[in-house]
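With one protein chain withheld, the remaining protein chains of the complex are depicted in position.
After this line comes chain A, so read on.
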């Protein structure tokens, strides 16, 4: 299926097999298959409404697929509560709108899940949260409430919150689309650092500079299908599919 030079010895983290999803009569995912190995960075792109968000939401079951299989570390994603708990602990997610909890401080945002879902002690959770806030370069914002931060800081706090669960995979759904242009870089820099540390990542983004630099694999979706899947140099210089070419023309002319 893939021509990418993936290190075949690395264990598989994530697998989608013939996944279909309908919203009512609207066929949003059509026979989507994808395999992601440990440490892979996959960038997912495609026109609006092509099903990118739906695809990554199937991985942690914010959306339930109607056909096919989704496996995270070999565990099949289903409504089985215990499995779902295990999967969601290991799969971090960052949203376009940050979705920080406005009634909690940044530090409390970060410690909520570790203390309750990982049963970590309060002291340990706070130490971990502070070290991760340091890593996303906002240690001094720990005791503020989300609306007091800039968009870029909020998104970095959201990344730290997800990292506090020590996830094995991170899903990013257009993490920079809601940001003012001058704040995009600080978030992309954090994501690039995270990638360099070996995190397995799936990013929905139209930041093609980021894709070129960080991705092992670029996946292009259109109308619910994976149309093309290639390493970045091949994807950007020699796209095989006509729809990919059209999409790249549009995207790159805007850069």
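Simple rule for what comes next: a residue touches a chain if its C-beta (ideal position, glycine included) is under 8 Å from a C-beta of that chain, and two chains touch if they have at least 3 such contacts; residues count from 1.
The definition used in the following text is that contacts and distances are computed from a predicted model.
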Complex member absent from the view - protein name from UniProt, among "Heme exporter protein C", "Amino acid ABC transporter membrane protein, PAAT family", "Nitrilotriacetate monooxygenase component A" or "3-isopropylmalate dehydratase": "Amino acid ABC transporter membrane protein, PAAT family"
Sole residue of A:93, A:107, A:125 or A:149 that reaches the chain not shown, by the stated touch rule: A:93
Residue of A:113, A:191 or A:226 touching the missing chain in the full complex: A:113
Residues belonging to chain A that touch the chain removed from view: 60, 62, 81, 85, 88-89, 91-93, 95, 97, 99-103, 112-113, 116-118, 145, 147, 158, 161-162, 165
